[in-house]
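Data first, discussion second: the structure below is written as structure tokens.
Left out: one protein chain. Kept in place: all the others.
When the chains are written out, they are named A, B and C in that same order, and each has its own residue count from 1.
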Amino acid sequence: MSFFKTQPKDLILLLCFAVVVLLAPILFAPIGAGYPDLLQKFAIFGIFALGFNILFGLTGYLSFGHAAFLGVGSYSAVWTFKLLSMNPLPAIIFATLVGGLFSALIGFISLRRTGIYFSILTLAFAQMSYNMAYSVLTPITNGETGLQLVQSDPRVLDVAFGRDYGAVLPSSDLFGIGMTGYPGYYFCGFMLILCFFLTLRIFRSPFGMMLRAVKSNQNRMNYTGLNTKPYALAAFVISGMYAGLAGGLLAVTDPLAGAERMQWTASGEVVLMTILGGSGTLLGPVIGAGAIKYFENIFSAFNDQILAQVYSFLPEILQQIMVAISSLFVGEGWHLTLGALFMIIVIFLPGGLMEGFKRLRNLISGKFGGGNGSGRATAPAE
Amino acid sequence: MDAIALQVLNGLDKGGAYALIALGLTIIFGTLGVVNFAHGALFMLGAFCAVSVKALLSLEAVTLDPNKLTAWGTPMEIRVPYVETWFGEFGATLLNYSVPVSILVAIPMMLILGIAMERGLIRFFYKRPHAEQILVTFGLAIVLQEIIKGIFGANPIPQPAPEVAKGMIDFGILVGFDAGNVVYPAWRLIYFLFSVAIIGAVFSFLRFTSFGMVVRAGMADRETVGLLGIDIDRRFTIVFGIAAVVAGLAGAMYTPILSPDYHMGMDFLVLSFVVVVVGGMGSLGGAVAAGFLLGILQSFASMNEVKNILPGIDQIIIYLIAVVVLLVRPRGLMGRKGMMEH
Amino acid sequence: MSILSVRNVNKNFGGLKALDAVNLDVEAGTVHAIIGPNGAGKSTLLNCFVGRLEPDTGSVTFDGKSLLGIQPHEINQLGVSRVFQTPEIFGDLSLLENVMIPAFAKRDGAFKMNAWHEVAEENDIHALAMEMLADVALDGKAHDTAAQLSRGDKRRLELAMCLVQNPKLLLLDEPTAGMARADTNNTIDLMKTIAGRGVTMVVIEHDMHVVFSLADKISVLAQGTVIAEDLPENIKGDPRVQEAYLGGAQL
Partner (left out) sequence: MKDMRISRRGLLQGTALLGAGLATPTIFSSKAWAAGYTNEPKGGTVTLGFNVPQTGAYADEGADELRAYQLAVDHINGEGDGGMLNTFSSKALGGNGINGKKVVFVTGDTQTKSDAARASAKRMIEKDGAIMITGGSSSGVAIAVQGLCQDAGVIFMAGLTHSNDTTGKDKRANGFRHFFNTEMSGAALGPVLKNAFGSDRTAYHLTADYTWGWSQEGSIKKYTEQLGWQTKAAVRTPLGAGDFSQYITPVLNSGADVLVLNHYGRDMVNSLSQAVQFGLRDKQVNGKDFAIVVPLYSRLMAQGAGENVKGIFGSTNWHWSLQDEGSKAFVKSFGQKYGFPPSQAAHTTYCQALLYADACQRAGTFMPSGVGAALEGFKFDGLGNGPTEYRAEDHQCFKDVLVVKGKENPSSKFDVLEVVEVTPRAQVEYPASLLGGELGPYNNGA
């Protein structure tokens, strides 16, 4: 079994990753993120970004339409709940498969072009999916409200096995374990670890090397006897499956699928997550996803009351000034923070947060380790 | 027939806006090689130039009327615009013409803004990957629109057209329809003519001035022109400013058509990118042609007769065209080889 | 026996005749140089061998199979490798990876979802790649990023990338263009070694020093036609060739 052949360094990385995921409720509690819904989002969008990174980080194809795969994943998961069973396993299996199929279709067409033309093609497909899901396809998607469970759903498998949910609306459960709250988080967390492990294998495999070659020089690849199209398509489909799985998990933890998760801004969000964390790195996208979801959920919740508490150690006038300044960036102003953050990251840390960590490490080892601390000089902004 | 004529007119005024935004985008791309996701924000800022001009003109002297109370018990305010107290009749006229007047303000404002943007941010991104250009300009767009939201709020702010242009013009008579069949709002026709004029001005500037010729040469082959000892960068900075002015004017003049709000730039951004790509990245003629083409097709797709056959077609037509064009003509309608393909 | 045979190939660009009824035979195990003034159609001809261009008429046969109408990667899989005028390498990748990729292409074909094994487990490929890097004296830099190499090193890396596939035919487009004299001599030595292993080579070259050091046979192309094809010593004195080059100046 080649599992055991994983390099010791990678095994340690995987173990550390798993430990952080498992202990997240405790580790993230001090920064106010230790509650199940946000942790679920960390894990789910971590998977989404991991998958996106396989396409963008390795092959360099910038897709602006990946939210569409997340969306169809959610829809197929909710339909699985409605038609088959409230068990999350069939739901995420179908979500992954449908995400893969849909991405194979869109990828096959879009990959006939490269560069920004590819980006616009994926954007166009995703926007068409979104617009249709919002309006014309309402019988399948339930439009603006989003696809929801109802008591009268058939749930064939559940009925066949005599599972009766009584008069209440069922929620998904894994053999009796409800998928909300912390059990739901651990289900997502387990999937995240699994996906991280798969990504690690892909990164270290000859296939992964080929994907990086696609990004580096397609011309040389062709003259080296390699067909770039299937490699790019495979990466596209794999990332589409990750997105489908993420969409499925969104539905597992919260059985509602809304059309707006297919909008182009949602596709843009995963690009930002990947770049913020560091595209092409293993851990970066997960960190980026966490950072953005943290901003979205925590910063938007700050109001003047909370700010006043934060600055309560200051004299009253200073406190008021600080609250006035800070409130521009939190609560309803959290978009401003987000925008400014992107600019800062892209300008000063094009390699994302991972590059920041690396520079920090180099700095520290340069100072205390007495090494030359050169590393690889990263290009300054100019 | 009159229905089709109306939709063509409608497509032309829509297309005018698309073309103007796309023109700036494609110039920036062709000269600087930068994918500017903040271009929609420039359009929005232009619109808010008009808002600001009107707001300044309608600055009011507030006096309290002790005899009248508001519903919540405070004295009623009496508001009189300063321009009317100072300039009387002329002030009222000025206020009436606030949108056209704002053009005079928008030109220098947008030029300064564009140049500042290029010098302060964009120039550091010439050699960076397109993905990073997209991200940094996208971040800038968010920051700009949030600032506008902070100042002007999230609701649309109506900007009426001057009284003379508020009515309708019987366009049909001019081209042989019966009276009253093809009647169209005057301001929209003005907008179309305005966009044609701006496009014409940009084209002749690039075609007939020596500055423009250097720029066009630089677009075709930057290195060679650089080798001739011409300071291309400084010219390109000005080009960026011009693109910003074009977007800003498009926005300012659009305000009577669409009440501006902070988010209007984003709505136009994706659309104008599709226009640029359909036209061919870096192609000026392509951007203009694609802008009008998409505007007209969008109008046709919105007709009942079409929607009844293909429900929802009006919502996807733009993207559908983009897909078809890119698959049939890989570089868009008038794109050049090798542009943006890696 | 000829391994590559070109029969009556024509290629027009617009109204311009780039190749005019070209015939060429490359014998297996020889070094065949193609020379000619700028714009003679040398690169066009080479592009017709690798699937980048399609001739209007005529045939290109390699090892008994037609090279026309198939993709570049399929041609490579038949055993044709190419070195470019400006080195085409994977700049973001390490030297070792640069050489391993063609080795995988040779072993696994044009596409394989080899996503579960680690590269580190591929001991054979690793050893082969290191051996090739040693052959071009780059094994000391195996873990450097390829983009940082000097132009000469890039060229040698590209050669290693081609050689690791053990090609039946190696096409070289001006392999010493832009090189310093010392580098050029190194490259000549390297190519002699390769030729010594029996690899068939087609070389396009301007530098006559290189051509006459290496070639077993020379074809001279001018204005899209082969005006001479002979042994090097015969070409040297051929007046048609001197006529084609700079209107008769001595080579």
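We adopt the following convention: contacts are C-beta pairs under 8 Å (C-beta built on N, C-alpha and C of every residue); 3 or more make two chains touch, one makes a residue touch a chain.
Keep in mind it's a predicted model, so treat the numbers as computed, not measured.
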item	value
Omitted chain - touching chains that are shown	A, B
From B:Met264, B:Val277 or B:Ala322, residue that would touch the chain that is not displayed	B:Met264
Selected from B:Gln7, B:Ser52, B:Ser195 or B:Thr237 as touching the chain missing from the view	B:Gln7
Per the touch definition above, residue among A:Tyr35, A:Phe197, A:Phe329 or A:Phe357 touching the missing chain	A:Tyr35
Sole contact to the chain not displayed, among A:Phe56, A:Tyr134 or A:Phe342	A:Tyr134
Touch criterion as defined above, residue of B:Gly24, B:Pro162 or B:Pro185 at the omitted chain	B:Pro185
For chain A, residues in touch with the removed chain	32, 34-38, 41, 85-87, 89-90, 131, 134-136, 138, 142-146, 148, 151, 157-158, 160-163, 167-169, 171, 173, 175-178, 180-181, 183, 250, 254, 256, 258, 260-261, 296-297, 300-301, 303, 305, 331-332, 334-335
On chain B, residues whose C-beta touches the chain left out of the figure	2-3, 6-7, 9-11, 13-14, 70-74, 76-77, 149, 153-158, 160-161, 166-168, 181, 183-185, 187-188, 256-259, 261, 263-264, 267-268, 298-299, 302-304, 307, 311-312, 314-315
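Basically, only the chains that are shown with their structure count from here on.
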item	value
Category of the chain touch graph - line, ring, star, complete, other	line
Approximate Å spacing (C-alpha centroids) for the pair chain A, chain B	34
Distance from chain C to chain B - Cα centre to Cα centre, in angstrom	52
Contacting residues of chain A [partner chain B, same complex]	56, 62, 109, 112-117, 120-121, 123-125, 127-128, 131-132, 135-136, 264, 268, 271-272, 275, 279, 328, 333, 335-336, 338-343, 346-347, 350, 381-382
Chain B - residues contacting chain A, complex	35, 121, 124, 128, 130-132, 134-136, 138-143, 146-147, 150, 270, 273-274, 277, 281, 311-312, 315-316, 319-320, 322-323, 326-327, 330-332, 340-342
Residues of chain A that touch chain C when the two form their complex	2, 5-7, 201-202, 204-210, 212-213, 215-217, 219-228, 230-231, 234, 376
